[in-house]
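One structure follows; several queries about it will come next.
Complex shown without one protein chain; remaining protein chains in place.
Letters A and B mark the chains in the order given here, with residues in each chain numbered from 1 onward.
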Amino acid sequence: MKRSPSKRGFVPAFKKNKLGMVGLVGVALFIMVGLAAPLLAAYPKGYGTELYMKPSLLHPFGTDGLGLDILSQIIWGARTSIYVSFVAVLLAFAIGVPAGLVSGYFKGWAGGVIDTLIDVFLTLPILPLIIVIAAVIGSSIGNVAVVIGLFSWPSLARVTRNATLRVSEMQFVEAARCLGIKKRAILFKHILIVIIGPILVNLTLVMATSVLSEAGLSFLGLGDPTTWSWGTIIKKAWDAGAVIDTPNPWWWWFSPSMAIILYVVCFNSLGNAINDALNPKSRD
Amino acid sequence: MGKYLVRRLLKSLLTVFISITLTFLIIRLMPADPVSLMVDPKLSPEVQAEMRRGFGLDKPVPVQFVIYIGNLLKGDLGLSFKTREPVTTVLMQRLPWTLLLMFTTLVSSLAVGIPVGIAAAKRRNSHFDRIVNVIVTLSISIFIPFISFAFLYVFGYLLGILPTGGAYTPPPGHGFAYFLDVARHAVLPTLTLFLGNCATIILYSRNSMLDVLKEDYIRTAAAKGWDDRYVTRVHALKNALIPTVTITGLMMGSMIGGAIMTETIYAWPGVGRLIYDSVNAMDYPVLQGAFLLLSVTVVVMNILTDLVVSKLDPRIRLGGGKA
Partner (left out) sequence: MSGKSEAILQVRGLTKHFNIAHGVFAKPQMLRAVDDASFSVNRGETLGIVGESGSGKSTLGRMLLNLIEPTSGSASFDGIELFPMNPSKEAMLRRKMQMVFQDPYASLNPRLKIGEAIAEPIRANGVLSGKKRIGERVAELLDLVGLPPEAAHSYPHEFSGGQRQRVGIARALGVSPEFIVCDEVVSALDVSIQAQILNLFAELKERLGLTYIFISHDFSVIKHVSDDIMVMYLGEIVEIAPAEKLFEDPAHPYTRALISAIPEPDVDVVTEKILLEGDMPSAVSPPSGCRFSSRCYMARGECASIHPALEACGEGHFVRCPYSRQ
């Protein structure tokens, strides 16, 4: 019995990718911190007594202009981030994957229409659109997450469509048709399980960019005032003049920024590692 | 090539049409009172009533849509709640600043990104390539407020050598002095936007160059003993540039998003900053107008890059292929 390289490779190849493993661990940590937030830190509200404290043992990330502990804010911010990521991923998957599958498999006008729609939405400047919508409907965290998710589908649809186009021509798909397998099963079982790799890669990307979008929205003032998010922390720092005025509590905006960067880098590394493990013959 | 350009033009029109429709729908179908989004509640009741009629708010939705498009074609985007000026006027004042920022960002990103990407491709897996890869990975999903804060902190607060906001130090001067002043103010915003865009361009240049270098026709030319630089420059470069130019077009949408944040932080008087101010002032007509304007800007820039791509890509130039 022979083993073909593409199947044998994935888990060992992934494990070999150090950056990917680090990313995986990082992602797991963020998820755990976010889920366990109530157990890890008190919900920051009201006023504290020690304003603008430098990072210390008591407050590892310092305190902000209201005397609140920044580490707690970051922990609760993680909760928001993974919430937004998961909502975005769910919506992107629910809309983007079927759109890509249908568009890639059925060669008729339906495929062309969906493809054009994908192009259009990839071209449009999404942030201004989300801003307009968020401004109009009000910015609870649920709304923000849903809006971001609703506009994450085009890139996933594009990836799904391209993969579907390649796979549809393969003989096992023709065989499935001949064997009387229904179209829906062909799309969502046969084709999907073969193309799940690039879809996963794109989903990690969606998780990263959705948090960037949410942070951006919060920074611009469209975040949910009742939840803590990393973007909101940064906004508060900015509004209080923490960046260029004196006194200069740089730690106030530094740690939430680091949180965002780490979050994005972990997901990107994870995605890259999955991608490389799937394509052993790829560019490097 | 004519067929290709016609198809792209049609798609561009469709994109603009969809953004118009989206804006229209957002106002009317959202769980918010559409009237308060278009007519300033602080106006006197008579003026409000008249504006309502002007927008056709008492008529059925499809009729409103027609009126809306009609107004758009006349260049009427409504009145700003804040300043009572026509939205169009406000936008046109701000647009040149945003275009300036995007122009400098684009030029610098391409000027640096393409050579670096190609150099990295030719020296695959060398130290240079690895460093480039790390920088690209970190920069590509950068969080703009962070990088701007870092720049402002270092250059503005610590070193104090660059201005921390605005496009010029008022009052606006004339001539060369004014030009220099604006240029000085433009350094940090451009640098901020440059990082993310340049990273994307490096990534695409490197990858498409790698793909091209692997192609058989390159190996054939090299085997024939052609001078390495000639091979690279003439054959590989042109083909490697095609995906890069294409991605530049696609990048416009996200560059606009980055511009919004950058202008906000640096108080750069462009459309992005306008959006921020309008959100805070709940100036909905300006918000909607800004989105439309930015959509059209992106579409136009895409058409321009399509023109460049069509010149570069012989498959399109000579017709026949489905590029």
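Here is the rule we use: contacts are C-beta pairs under 8 Å (C-beta built on N, C-alpha and C of every residue); 3 or more make two chains touch, one makes a residue touch a chain.
Everything quoted here is computed from the prediction, not taken from an experiment.
*Asks:* One chain is left out of this view; which of A:L90, A:V194, A:I244 or A:M258 touches it in the full complex?
*Replies:* Final answer for the missing-chain contact: A:V194.
*Asks:* Need a quick check: the contact residues on chain A for the chain that isn't drawn.
*Replies:* Contact residues on chain A toward the absent chain are 1-4, 6-8, 170-172, 174-182, 185, 190, 193-194.
Simple rule for what comes next: only the chains that are shown with their structure count from here on.
*Asks:* Can you compute the centre-to-centre distance for chain A and chain B, using the mean CA position of each chain? Integer Å is fine.
*Replies:* Chain centres of chain A and chain B, defined by C-alpha means, are spaced 22 Å apart.
*Asks:* Using the touch rule from the top, collect the residues of chain A that touch chain B in their complex.
*Replies:* Listed in rising order, the residues of chain A that touch chain B are 116, 119-120, 122-129, 131-133, 135-138, 208-209, 212, 215-216, 219-222, 231, 234, 238, 243-244, 248, 250, 253, 257, 260-261, 264-265, 268-269, 272, 283-284.
*Asks:* Which stretch or stretches of chain B touch chain A in the complex?
*Replies:* The contact residues of chain B facing chain A are 11, 14-15, 18-19, 22-23, 26-27, 30-32, 37, 124-125, 137-138, 140-146, 149, 152-153, 156-157, 164, 207, 210-211, 249-250, 252-254, 256-257, 260-261, 264-265, 275-276, 279-280, 282, 284, 287-288, 290-291, 294-295, 298-299, 302.
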